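One protein chain is absent from this view; the other protein chains keep their places.
By letter and in written order, the chains are A and B; residue numbering begins at 1 in each of them.
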Amino acid sequence: MGPKETGDLEPTVKVAGLRVGFAGREVLHDLNAEFYRGRVAVILGRSGSGKTTFLRALNRINDCFPGSATRGSIKLKLQGEWRDIDGDAVPLTELRRRVGLVFQTPHLLPGSIADNLALPVKLVLGLPRRDIPAKVAWALKEAHLWEEVQDRLDAPAHTLSGGQQQRLCLARLLALEPEILLVDEPTASLDFRSSQKVEELLLSLKDRYTIIAVSHSLSQARRLADAALIFRDGSVVQRLSREDLQAPDTLQTLLEEIF
Amino acid sequence: MFQVAVIKDIFVERPGGNVALFSMKKSASRGQKLWQGREHRQTLIKGLLLGATIISCGSVLAILGFLCYFAIPIFSQGHLGEIFAWEWRPFQGRFGILPMVAGSLCLAAAAMCLAFPLALGICGFAQGLGPKRLGRPLLGLIHFMTGIPTVIYGFVSVIFLVPLVRGLFTQSSGYSWLTATLTLSLMILPTIVLVIQAQLEQVDARVRLAAAALGFSPAQTLLWVLAPLASRGFWAGAVLGFSRAIGDTIIALMVAGNAAQVPHSFLDSIRTLTAHIALVVATDSTSRAYQSIFASGLILFGLTAAVNLCLRRLQAGASGATRHD
Partner (left out) sequence: MIKGITFLAQAFSWLAVVVTLGAIFLFLGFLGVRGLDTLNLALFFGQTSPWEAITAQLPVWHGIWPACVGTVVLVLLSSLLAIPLGLASGIYLAQYAGGSWKKWFSLAVELLAAIPSIVMGLFGFALILFLRKTLAPQANTCLLLSAACLALLVLPYLILMTQTTLEALPGELRLVGLSLGFTPWQNLVQVLLPLAGRGILSGVILAVGRAAEDTAVILLTGVVANAGLPAGILDKYEALPFHIFYLAAEARSEAELSQGFGAALILLILTGALFLGAYYLQSTLSKAWDQKKLVI
């Protein structure tokens, strides 16, 4: 991430000295990173290198696990202002709305397809009932799912295919008007076709959001990433730009590194 | 009906991630009324739930407290020796409850001796010693048996079993240790079966697969592979069955005869601690007699509590052993 690339972009996430531990065992050691709006950053690394923990630190979901301890500074630019997410400056529910997280396997809310979108919109945004259908339609269009489900919005959500469910989860996030999207191995459980659609969706969204994705697939990283961070044992060991990823010799070292 | 441990073992099939969720921290941000309102409501809700929990859990203390309160005169008036004596003849001033202690233990032990082997046999049948397609309906029937009210066991016993025993053994009135044992063991049988069964089911499917691949017959798999792995279930079943047997009132009250004596033969009439409590309350006697029932209550409380803690220890060991790394 050289200065000439990022000079014209605004940083939205600044992580400094991040340490996360569970029950006394430190999982992330002294991490520093910056992320920018309009770019997709992909995090690569072996299983257990702390990628998911890092992602979850950004919206403080780690706090839900007993024995978790987070130290260091995470500053997010939310609604134009820099806020430190630790402490009480940002209420947790507000934070988690602005920083959306997509899990590896799609976790649906109980109910129909429409319910999955309407419920968060009603509870978190507090939209009045008459505005909800429009919001639902908007979010589904944003997620490139509208044509596929528009005539069966009342069908149970689990009747969708895996790829559609994952895009539904993304739509659910988008409906809440987040600013940062955290995506944890979004295509891990999907077949090739569905993965393609999800990747296209992420690329289409990157202009308006800061996207930080975790991926197990090097080829996915090459397709999606504007920048990549390589994690190993809870630290960032390499930072790569888009060009770096495309170069064949990087491929060699990365393969050895990750797999 | 179901006991606590049975519920946990049988009904919950999926070990979950035990995530304790924290409540929201108090927000100090100004000008965000929506969030503050929500915060206060969250705290209120948490407080209400905590209150309910305290009431529920405090009730144990209340029960123990009342029992102790009424049992204190035994110690303060120096009646300990009287209560822990071997004769119960209230009209002659003797209030010893030890015959009842003996009665409870004898009955529970005898019922366990009958029920536990039968339970093992049934579990074995369902898990490989018998034809597979008979196993499911058998377990279904056993499940159903847990729903049969105790008083019905007692009623049918009085009408049916008691005359039978009286007919077969003419020196007995029919109300005896034997009758109660037969009825009680039928009642506790399903509990033991279901606990052992749950433990056997929890054995990793891969173990069964491995045994089958090696050419073991289902019977051999059960006897030499599964049974050793499910040994905790046997203990848990025995402990739970014994606890139910000790805690039973109605069957003992209806068919055991209720004579306050230490039994010398199976045809003797016996009285359990549980039946003793019911009888004394019904006859509304002297305060010494009341003291005896509170002593009985404390003994029962202590016994079942000890048994239950034992069970917890067993289960804690079991869950630690079966967790996958």
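Going forward, a contact is a pair of C-beta atoms (placed from the backbone, for glycine too) under 8 Å apart; a residue touches a chain by one contact, two chains touch by 3 or more.
A quick note: this is a predicted structure, and the numbers were derived from the prediction, not measured.
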- Task: Quick one: say which of B:145, B:229, B:289 or B:314 touches the chain that got left out.
- Result: B:145
- Message: Applying the definition given at the start, please give the residues of chain B touching the unseen chain.
- Response: 1-4, 7-8, 11-24, 38, 41-42, 45-46, 48-50, 52-53, 55-63, 66-67, 69-70, 117-122, 124-125, 129-130, 138, 141, 143-156, 158-160, 186, 189, 217, 219-220, 223, 243, 246-250, 253-254, 274, 277-278, 281-282, 290, 293-294, 297, 300-301, 304-305, 307-308, 312
- Task: Would you write out the residues of chain A that touch the absent chain, in ascending order?
- Result: 59, 61, 64, 66, 93-97, 100-101, 103, 105-107, 109-111, 119-120, 123-124, 158-159, 162, 165, 172-173, 176, 189
